[in-house]
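Missing here: one protein chain of the complex. Every other protein chain is in place.
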């Protein structure tokens, strides 16, 4: 169990760094969504199923959708 | 090695996530990237709060047909209740920030904060 959770945390940190250093904004939004998704699995490991459901539904789902909407209202919407 | 990982992976991971978010907030110039960094910090803080209430080999705080009495060991339910509300507020506040970003883009047609007149950094 410690090995699985530390592996997931490693992937989460890599995804967080990728979200900062990607040039393409859409890529970095998707990477931030991956961070939230892995965080929801980690909440499940910490015996917090309520928080895991909230993070999966709101953090990984709605937040990513809101970011993509805002991106297409600003930069992406004008160039295409 | 395994003991060290078990003891420090959650705390270390969440602290590193907070620090990565802080670095992003300070150095990035794109407004959407700054908001992404804030979301990362939010996730880190929530993860740390829940990890502080964890008890090894305890049950999730729900009585069911397997865990029938409240004399069994449970993890701390209070941080979970706090984090539950914090996640919802975090998303709503991010939405407010994104609405401001959309309005700023309408006015200056750029997402780069260093190109907006009147702001210097």
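For clarity, chains are labelled A and B in written order, and residue numbers in each chain start from 1.
Keep this in mind: a contact is a pair of C-beta atoms (placed from the backbone, for glycine too) under 8 Å apart; a residue touches a chain by one contact, two chains touch by 3 or more.
By our rule, contacts and distances are computed from a predicted model.
Missing from the rendering is one chain, named in UniProt as "Membrane bound protein complex subunit mbxF" (options: "Betaine-aldehyde dehydrogenase", "Membrane bound protein complex subunit mbxF", "Multiple sugar transport system substrate-binding protein" or "AAA family ATPase"). Annotation: of B:38, B:93 or B:116, B:93 touches the absent chain (contact as defined above).
Within the complete assembly, residues 6-8, 10-11, 15, 18-19, 22-23, 26-27, 51-56, 60-65, 67-71, 74-78, 80-81, 84-85, 87-89, 91-93, 95-96, 98-100, 102-103, 106 of chain B touch the chain that is not shown. Although one chain is not drawn, its touching partners on chain A can still be listed: residues 49-50, 52-54, 57-58, 61-62, 65-66, 69-70, 72-73, 77.
To be clear about the criterion, only the chains that are shown with their structure count from here on.
Averaged Cα coordinates give chain A a centre that lies 10 Å from the centre of chain B. Residue ranges of chain A in contact with chain B, taken from their complex: 1-3, 5-6, 9, 12-13, 16-17, 19-20, 25, 28-29, 32, 35-36, 39, 42-43, 46-51, 54-55, 58-59, 62-63, 66-67, 69-71, 73-75, 78.
Considering their complex, residues 2, 5-6, 9-10, 12-13, 16-17, 20-21, 23-24, 28, 30, 32-33, 35-37, 39-40, 43, 46-47, 50-51, 54, 58-62, 75, 80, 83-84, 87-88, 90-91, 94-95, 98-99, 101-102, 105, 109, 111 of chain B touch chain A.
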